[in-house]
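Left out: one protein chain. Kept in place: all the others.
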């Protein structure tokens, strides 16, 4: 049994709380949020206690693990505190918007021997992970190309996106991690194209809303990521793995298996899932299960802090390529 | 909050226990099983108490509802006891293999004003219920034809099927209920064909393993059900609703959205779900939610005891048609 | 090279003429139609001569084969004439609406040793024939169930259907032949249900527009056919072959492989082909190719006159079952 303290009781925090309570091998002991009513709501629904402070929760020796679901700018501070308190850590992505801060954090906790897992939930999606497995086990022969489509159902207001770190670090970071997960090697060249096609105002904050990125890996494999802040038909999430002996596509999903035949159209299905908690519900669940099982069994957790750091290096490189208009080379 | 006593802690009982524990508005207070260790296991996993006896559990005034998941031959006795104790009842299908017994039960409890819902879980499957809705709301125009495919992934040993009541009452009863659910009117003619194609030994117990049934409803609609005790590729569960302005198919489902392209084949998907707890997991969940919400809100529950009884009358008629080789007419 | 005389220059006749002209190994020498301008139009487009009469065309020793695409009531007379003239015959289905007339024809030509192929074009559809092959070659294991869906895109006026011979003989006869083709054995029991759901006026001519038929074969296999005179979404033509080791479905087809994702719907495809000349264009082509190749190579042609006769016996039995409400048994 793993006793948890949950930091952050917003939308994602609540979902994690529910999973922690439903699992047999986890127990949500504390919840903390800077906004007290949010913490109280989660506490009431799950039977957890509201922690007075982060430090209080970390001081309890019965707490084995922390789940960090606070705002991005607090991640590093909480990771350092929890690591120094010897707790296992599951932290939402990204570690921080600034890679220098991530590196400093790494340095700071380098002697803390605690498991740290970063919340790249999509690695645990049963469909994406099956596609990745096909790349790893030779089902598609020798891996040659990877294509990732990543379109959000709707764009947040530009005002809100100001502090997002930009589309590459905020949104596409998931896809950089997916590329690394599938490739099982590093990217050495990256070129990013971007445009403001959804909302021109995005240019006022120096960002774009539509991107296409090409990458080349150490062994010469080619990777494409395309992203948009808005897909009118829902949350468009596809992964294509192409190799010498075949192709595996992790395709989009609809809530039901209903197919309609009307006068003017046939094969009509429901709209795609419209939000990540629906589309990736199973993935969030499996992510938490893996963390709990691995920590309990003292096995390494994955994706690791280093995986989180490397995805950010790719996001930085994409940003730099977009800013300069030039291809960026990476050495590892 | 609805306090439950669960009778029966076998495979389905366990699944119900898990759902009862996970819901916010239900509480599993007691579990009972003639096989005590099964009850103890569920009690341990959920925090429920093991009831000394059915009567003990029913005697507790805090118990609002019972969930009956015992063997079929005990359903009627438990329904009568629970109804007389004033408890709301959710009972697994079928009520009883013998319609005379069902009728006697109905008579016995006719003055008990308690909600009774029969466990035709498939009505709650999001895909099947969407197809049914299309028949009811005019999405397909005027309803004309219904086709139900119902094939189990594997056949139980003939020895075990001896006491099943026969394929029509044991297996196809779900499809008779689905037909009634979609039609929203009664069937007046039925003709059943059957063969022993999966396992010839089934004929030794006077049963068949493969069936095709045609039916005609009060307003002349045509309904086809085909069933098999074994589909090598998994649990084949499809519903087709055809009307003057279109068709809606509730198609089969696979665990992932992965599609493979190999040298010799393309479009390859996973095998179908292989078992009803996987394929109809959401349906079992929604069935229980509907029961809890309706009982708490003092709204009628559905499908009702009478729905259970009428599905059995159809199963009886199909059996009689098969036995005599003749079309059977029904009046209601 | 096979020289043809084409009898009948209506819609189907024209299509055949086009194919005959395009093939390398066939030559359309004569065309005849009681309506002379129709024959002239075909002659002009293909370079064929307009025959003065059927007899004139048959008298030409250079004519090797005749293609009969006239109205049904003239088929038997033309078959007899052509057979006695020693010509190979490809005749559109059905041979005649009256099985007694078919039998008399059979008797009349029993000493004429000419190849006679009946135009059950669907046997040559690449998708349906692949499904049939899967039943024959064991791809689905031991064949157990066959399900045929047969819905026309639109219903002809009731007035026109008066002389059609009824839905079983006019429309479903294709499906009876498909069932026999897939089964590779005979049907021994048949029960037909029917309703007037598309147009009530159909009852005035003693017919129905919606049918469901169940059948049982010699070895106990179960077969279902459902038919409708009208599917709002196009020409609905599906065949399902189910066996001990799998299932093969010959699914519907759309003109393009375009899939649309809109705000409210996903997976949207074109409407189905709306007419038999589009849906079965390849089948008509392959049917003619097979006839030409087999006649030139002096191999037997198929489906044969006897296949045509047996499909009609099934249609007659279905009609009798519908008329009497009783199951009809067949011996062969």
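First chain written, first letter: the chains are A, B and C, and each begins at residue 1.
Criterion: a contact is a pair of C-beta atoms (placed from the backbone, for glycine too) under 8 Å apart; a residue touches a chain by one contact, two chains touch by 3 or more.
It should be emphasised that the depicted structure is a prediction, and the values quoted were computed from it without experimental measurement.
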Legend entry - Per the touch definition above, residue among A:105, A:198, A:241 or A:288 touching the missing chain: A:198
Legend entry - Residue of A:52, A:185, A:245 or A:323 in touch with the missing chain, whole complex considered: A:245
Legend entry - Listed residues A:176, A:233 or A:280, member touching the removed chain: A:233
Legend entry - Missing-partner contacts on subunit C, residue numbers: 22, 24, 45, 126-127, 130-131, 134, 139, 245-253, 255-263
Legend entry - Contact footprint on subunit A, counting only the chain that is left out: 141-142, 144-145, 147, 149, 151, 189, 191, 193-198, 210-216, 220-224, 226, 228, 230-233, 236, 242, 244-247, 325-327
Inset, instruction - Could I get the residues of subunit B that touch the absent chain, sorted low to high? - result: 231-234, 236, 252, 254, 259-272
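Everything below uses one rule, namely that only the chains that are shown with their structure count from here on.
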Inset, instruction - Pick same or different for copies subunit A and subunit B, depending on whether their interface residues overlap by over half. - result: same
Legend entry - Size of the rotation, in steps of 5 degrees, that lays the CA trace of subunit A over subunit C: 180
Inset, instruction - Skim through the chains and flag the pair connected by the most C-beta pairs in contact. - result: B-C
Legend entry - Centroid spacing, where centroids are CA-atom means, of subunit A and subunit B in whole angstrom: 40
Legend entry - Computed distance of Cα centres, subunit C from subunit A, in Å: 57
Inset, instruction - Could you list the positions in subunit A whose residues touch two or more of the other chains? - result: 252, 259-263
